[in-house]
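The excerpt is restricted to a subset of chains, each kept in its original location.
Chain lettering (A and B) follows the sequence in which the chains are written, and residue indices restart at 1 in each chain.
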Amino acid sequence: MIEANLDDQTGEGLGYVMEQLLTAGAFDVYFTPIQMKKNRPATKLSVLADPQARESLTKLILAETSTVGIRYQTWQRTIMRRHFIEVPTAYGPVHLKVASYDDIEKKTPEYVDCARLAQASGVPLMAVYQAALAAADQVDKED
Amino acid sequence: MIEANLDDQTGEGLGYVMEQLLTAGAFDVYFTPIQMKKNRPATKLSVLADPQARESLTKLILAETSTVGIRYQTWQRTIMRRHFIEVPTAYGPVHLKVASYDDIEKKTPEYVDCARLAQASGVPLMAVYQAALAAADQVDKED
């Protein structure tokens, strides 16, 4: 986890940095609203990344933002095993992410599939999502 | 909409006020984190209520919070028509809220039903929710 507090960067600049960091290989990037001294609303930038990418992402943050200091922490992680299956829906096929850990298994429709089919079919995202969950439920019954 | 900015109330006190306002008939109550002068993190209290309840809720807020002033706004509203249907799932029957407006119709499993069945069956809330959505999808196909 790489973090920096930013009180002299604009929102425009922060949106740009998020995009640059994701392009440069960060696993994930997120912002937290914080409140700094002298009545300054500010933003905490958090970057989850491979330890090997730390130096390059640090340089990107120092170059692209107004901060002069960055901090690091190593967190341990538990990650579920994942594979993908595909289910048919009235709007077209949707991939489901199947995540498992011990005896836990859960299926989540892929957002990009649902969004694409919703726009192609002119229906709400929720309709496609719901259809994909129903198909997932059907798969479970057939197991 | 009734609103007040609170910078000299504790979080404990605010949780209590939310409960009191809901008991006293407010439609909905929500908090927004705000930042006030002198580096004070604060909370904006917003209450959605029937205009006829305004005077009684105002008195409740003035009595229970540290604020000395309250502000009001009237908003226009569009509300979907709603009725409930019941669908069977492997965990027991779940009510679905069916909301409609013009040619839009959407079905949402009732949270309280799903939560109750999840705890009774020892399964995750998501499992019940997903089963209820699948059942809703089945209802749609039979229409």
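Criterion: contacts are C-beta pairs under 8 Å (C-beta built on N, C-alpha and C of every residue); 3 or more make two chains touch, one makes a residue touch a chain.
Predicted model, so just to flag it, every value in this text is computed and none were measured.
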item: Size of the entire homomeric complex in copies, 2 being in place; value: 6
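Here, only the chains that are shown with their structure count from here on.
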item: Rounded Å distance between chain A and chain B, as computed from the means of their C-alpha atoms; value: 27
item: Complex contact set, residues of chain B against chain A; value: 33, 35, 37-39, 41, 106, 124, 126, 130-131, 133-134, 136-138
